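Read through the structure below, which is laid out as structure tokens, and then see the notes.
The block that comes next holds subunit A.
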Amino acid sequence: MSRNLSVNVEFLTRVEGHGHIVVDVAEGVLKTCQLQIVEAPRFFEAMLQGRSIFEAQHITSRICGICACGHSLASIQAAEAAIGFTPSEQTLKLRKLLLHMENLDSHVLHIYLLAAPDLLGVKSFMGLMKDHADAVRRALRMKKACNDVCDILVGRHVHPISCVVGGFTMLPGPKELEAMHALLLQVREDLAPTVALAATLEFPEFERQTEYVGLISDDGEYPLLSGDVGSTDGVRKAKEDYRAITNEFLLPHSSAKHARLSRSSYMVGALARFNLNHDKLHPKAKETAAAVGLKPLCTNPYLNTAAQLVECAHCTEEAIAIIEDLMDRGVDPSEAVIVGINENHSIPVQAGSGVGAVEVPRGILFHHYQVDEQGIIQEANCVIPTGQNLQNIEDDMHKLVPELLDRSDEEITLALEMLVRAYDPCISCSTHFLEVDIVR
Partner candidate 1 sequence: MGRPKVAFFDLSCCEGCQLQVANLGEDLLDVLELIDLVEFREVMSEKWEGRYDLAIVEGSVVNDESEQRVRQIRDRCNVLIAYGSCATIGGVNGMKNRRPIEESQAAVYGDKTDWFPATKTRTVDQVVKVDYYIHGCPIYPPEFIKVLKAALAGLSYPVPDFAVCVECKFNENVCMYDKGVTCLGPITRAGCNSWCINAGNVCYGCRGMVSNPNRNGAEDVLRRYDLNPELIANKMMMYNAAKESTDE
Partner candidate 2 sequence: METVTINHTGYHIKRGKIRGITPLTAMEKMFEIELPGGDALDHDPGQFVEVSLFGVGEAPISICSSPTRRDNFELTVRAAGRLTEALHQLQVGDEVGIRGPFGVGFPIVPLEGNDILLIAGGLGIAPLRSLINFVIDNRRDFGKVDILLGCRDPQSMLFCEELAYWEERIDINFCCSVDRAAPDWAGNIGVITSLIPGVTLDPLKTFSVVCGPPVMYRFVVDELLQKGIPEKQIYLSLERHMKCGLGKCGHCQIHDVYCCQDGPVFSYDVVKQIKGAI
């Protein structure tokens, strides 16, 4: 069949940030297939130069409102490595808790409000309000719970306040732990019907052999906050070698940088983590995977949403476990730090370079800082998960479009939009705008 086709969808919606998709098919032959990122660049790396390392978390949190806690954690990890500070065990535990909440919150948002409308054939959650009012209420309730936990733990979810280089400026007491525990138990309750709903959804079928990248480790823990960087193609490197993993390059159609490793592209995110570390998931999460029929090695990117659901179960259970542990042992309030920009010299500082690598909702996130002996940032670099996925999305589209050419324009457009959304791209992070522009 030789067909010319032109579809134009401006402002891809229900994603974080702005981008366009350009597909050009002439005479049945795919000529161009691009995910254009026209988000205006924001120059965070440049803004950081010359500032105190103690401001890095505050500033880089503002890269993205959706994964602000993730950016904060990666930033803090890199900053502490750079100045040679080792956080306490309690601090690490609370940071893990925060990361679980971040992943949980973001996944719930994506599953219910961004992805589910496609799978249920409506335009948005407003459409869901009609036939699935319970689900919307449940989603809002779960989100609110995550949010409330973050409020208690770090002051707020968007741009956390109390989680800083050195530890936490505010620590939960017994009352606060109790409150967080109660909220998470409620999330656990709401997860069961979520899984039941997800099990009824039909995800599009599409497979492509892909290299999956994420944190890997030798201990039994599902690695989110520590470990080396590895891939399903057998690569393993220390996080400090992140540049050798990401191999960033620029393309004129995208203000975000692209990445590749062993192949022309790779994927990061929930599905990559699942493919790399599924054996380390909490039993409840494994049950969830079975319920929605997700098996490793899964090469269908649409199922990233299913992998997110599996992670929701994992994060909820792990978060509850951490809180219960803290309730047993008690939180030592004397560990609260008062840092500011360290004008009280409460934290020793040395010159150095440090890398943070954290598994945030959309995949592995790297922050890298170099500081002088005063703790002033000389060099800063952030590699964002969505940026790493961009090339992979394009490669998926390259394979997908020819498979779809017998469908209608609307169906093709929707399939492409859904593909991009399955990656849950956060273009705000990678720089904002998604527009589908199909010319055949």
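Quick note on selection: all candidates are chains of the complex that A comes from, given by their letters.
Just so we're on the same page, a contact is a pair of C-beta atoms (placed from the backbone, for glycine too) under 8 Å apart; a residue touches a chain by one contact, two chains touch by 3 or more; residues count from 1.
In this text the structure is predicted, and so the values were computed from the model without any measurement.
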item	value
Touching candidate for subunit A, same complex, options 1 or 2	1
Complex interface listing, subunit A residues touching candidate 1	11, 13-18, 38-43, 45-47, 49-52, 55, 58-59, 62-66, 68, 109, 113-114, 117, 123-126, 137, 140-141, 143-144, 147, 154-159, 161-162, 164, 168-170, 250, 252, 255, 336, 338-341, 343-344, 346, 428, 432
